[in-house]
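All protein chains but one are shown in place.
Right, chain A next:
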Amino acid sequence: MKDPETRDMGSNKYLDVTAVGKAFKGTPVMSDMDFRVGRGELVSLLGPSGCGKTTLLRIIAGLTAADTGEVMLDGRAITSVPPHRRNISVVFQSYALFPHLTVAENVAFGLRARGVNKAAHGPKVAEALALVRMSDFAERPVAALSGGQQQRVAVARALIVDPVLLLLDEPFSALDRKLRETMQVELKTLLRARNMTAIFVTHDQDEAMGVSDRIAVMSAGKIEQFASPSELYARPASAFVMDFVGLSTRLTGKVVETGAGRITVHTAHGSVTAPGDFAAGTKVTIGVRPELIRTEPGENTISVTLEDAMVLGSKTQLHGRAEDPNRLLCELPGMRSSLTPGETVNFGWSIADTLVYEAST
């Protein structure tokens, strides 16, 4: 299913990837990939390992040739333009800094490669280093830098050439959690200030939510949904997106009654009503975000035996006993130490908050 927003972006297509296909040694990685990004947008490619995120990024950068399809940038077809003439900068996961050069020489590399007048290097390098707060390290060899510092240098090196597009392949994955969060905020602010169009590859949903205007959720070489973080969370287009982005209570069942835009589904934990039009007998997957569930009867109510109650500080997570692929999960604000495993409670939520998808067989 195609997300409506993907089509709406047609009016604002700065980067336009159309019908791109790629196979490695006969094994297709993606086919008929459409992907559009507006000018100044910060976009994430989010998906499980091996779904083709890096491949799509490399095709856009020109480092991998697509078998079929077209890549347009700012109205110009760049499919056959060699990578060194695309003016697209890439920040690699390993940063790929030049070990034989100093920080300043690394940053200046793109200027030298483009034959920019030597006299202009100094001020530009100083500006780029100031941007990433690395001015004090200009003359250091890059091997003597920490992970976070190396990443800053990589970003400065990528930005100094004023690229038309910035691509980042898992730029934060080598950093520890705390530093990662700092760098995410820092980089987002920096890119915003320069109105840079950027695509982040990640398989960390928090990272994608944090840094991007829109997220393309990918699975097996396809974009499942391309939408804003809040839209993605509240209205996932498929059960895959619902599972991949955020947590949820998940029930499988069969439609037993249908009519007036509502269906009644029979599940292992009782009957559930959901909005939608599915024929009776259809197998469906029901989902509810955990913070939308209360431990009191609602429009939908199921009885749950608690398996675990995890007090996480700002919230308490309740895990109910369920058989795979069902999952019972509820999040209550604050610390609720009164709830104990083994206890039976009600999970209640409204019909409007119920997500329903046809089960893939």
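Simple rule for what comes next: a contact is a pair of C-beta atoms (placed from the backbone, for glycine too) under 8 Å apart; a residue touches a chain by one contact, two chains touch by 3 or more; residues count from 1.
In this text, contacts and distances are computed from a predicted model.
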Chain excluded from display, named as in UniProt, from "DNA ligase (ATP)", "Spermidine Putrescine ABC transporter permease component PotB", "Fe-S cluster assembly protein SufD" or "Cytochrome c oxidase subunit 4B": "Spermidine Putrescine ABC transporter permease component PotB"
Residue among A:T102, A:S219, A:T295 or A:Q317 that touches the chain left out of view: A:T102
Identified contact with the non-displayed chain, of A:G21, A:G38 or A:P83: A:P83
Contact residue for the chain not shown (choose from A:A143, A:A193, A:A260 or A:L312): A:A143
Footprint left on chain A by the chain that the document does not show: 61, 63, 82-90, 92, 94, 96-102, 109-110, 112-114, 141, 143, 157-158, 161
